[in-house]
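A protein chain is absent from this complex, but the other protein chains hold their places.
Chain IDs A and B follow the sequence of writing; residue 1 opens each chain.
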Amino acid sequence: MTGLNALLALSGGLFVTGLFGVLARRTIVLQLVSLEIMLAGPALAFVAAGAHHGSVEGTAMFLLVLALAAAEVAVGLAIYLHLRRHAGGGDADAATRLRR
Amino acid sequence: MSWGLAIWASALALAAAALAVTRDSVVHALLLLLAALVALGVAFFALASPFAGAIQLLIYAGAVVAVFVFVIMTVEAGPEARARERALLAGAWRWPAVVAVAALVPMLIGLGGAEEGTPGGVGAAELGLLMFGEWAVATELVSLLLIAGLIGVRALSRKGRDGE
Partner (left out) sequence: MLAYLLLLVPMPPLGGFLLLALDPYRLDRRAVQAAALAAGCAPLLIVAPLAIANLSGAWGDQVAPIFTLGVGNFEVALAMGIDAMSAVAALTVAFVSACVMIYALDYMSYAGTPDLRRFFALMNLFVAGMLAMVLAADSITFFLGWELMGLCSFFLISYNMTSPRAFAAGQKAFLITRIADAALLAGLLLLFLEAGSVRLAELIPAGAVAEPVRGSIIAALLLIGALGKSAQVPFHTWLPTAMAGPTPVSALLHSATMVAAGAVLLARFAPVIEAHPVVAGATALAGVTTALFGAACAVAQTDVKRLLAYSSISQIGYMVAAVGVGAPAVAMAHFVVHAAFKSLLFMAAGVMSHAGGGSTAIDSLRGAARATPIAFLCYAAGAASLAGLPFVTAGWWSKEAILASALAAGPLGVAIWAAALAAAVLTGIYAFRPVLVAAATPAQPRRRCREHPLAIAPLVVLAFLSLAGGVAVAPMTELMGGHPPHPAHWVEIVGAAAALGGLAGSVAVVFTPALAARVRRARKLRAGLQFDARYYALLVRPYRRLVRHLSGREGAWVDRLGRPPDGATADPVGQATVALGLWLRRVVLTPFTPDRIDIAWMRSAAGIGRVAERGRHLQTGRVRDYALALAVGLAALLILGWGMTWR
């Protein structure tokens, strides 16, 4: 299997690992960590594909994904702090006000 | 450029990530996340994308993990917390695992068929030309996103409005 395929498989594995983490963990911080891992998967895929084709677009996409991840982490942690103060103390399952 | 090194580093990253999501201590999870991200940076360097690698180490493994650290400084991490986490994980890993595997299998099977490319490295100059040339709009949109994030964070952390 070519190098690219192996890297793509690994990136898929990273993504799925992150997915598992988001679904299985109840603590918001750990969910955020899992989200970072999820985002790292496609980032790897982009850079690997860019290297494979010698194209700069892979790196450019990686930059966009990175910016996205940064923004998401910031907002996510702010929400976590907010929730911890006001509702549920950091447990994702306690925030059920979207139900109604 | 070395594919073998890249694969090795990515495998390390995967292992670290797998460990990270299954720890019962938040600090351990965070450190393993850091390890995964650094490994990915190494992989990028091995793929002759030094700029990507540098950015990864600086921002992902640097800034993002630092923000995480600031937050979990306020989280209690004693033995009771760890026990609690373990109990929660024990009860909740089955279905997510099934779903994750179900999502992974088609991805693996669908691999292959990529056209023969001309492997090569990319430099920062070309990246700059692309980002602020063809993809200028996307770059602006992402900067908008960052500003939105900034404003959101500021709004969420205002102490004046309580019980909202």
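Everything below uses one rule, namely that a residue touches a chain if its C-beta (ideal position, glycine included) is under 8 Å from a C-beta of that chain, and two chains touch if they have at least 3 such contacts.
Predicted model, so just to flag it, every value in this text is computed and none were measured.
For the chain missing from the display, the contacting residue among A:V22, A:A40, A:A60 or A:V73 is A:V22, taking the whole complex into account.
Between the chain not shown and the residues B:M1, B:L57 or B:V99, the one that touches is B:V99. One chain is missing from the display, and on subunit B it is touched by residues 95-96, 99-100, 102-103, 105-107, 109-110.
Remark: the residues of subunit A touching the chain excluded from display are 19, 22-23, 26, 31, 92-93, 95-100.
What we mean here is this: only the chains that are shown with their structure count from here on.
Against subunit B, the residues of subunit A that register as touching in their complex are 1-21, 23-27, 29-30, 32-34, 36-37, 40, 43-44, 47-60, 62-64, 66-75, 77-82, 86, 90.
On the side of subunit B, the complex with subunit A involves touching residues 1, 3-4, 6-7, 10-11, 13-14, 17-18, 20-21, 26, 29-30, 33, 36-37, 40, 43-44, 47-49, 51-52, 55-56, 59-60, 63-64, 67-68, 71-72, 74-75, 85, 88-89, 92-93, 95-97, 99-101, 103-104, 107-108, 111-112, 114, 117-122, 126-127, 130-131, 135, 138-139, 142-143, 145-146, 148-150, 152-153, 156-157, 162-164.
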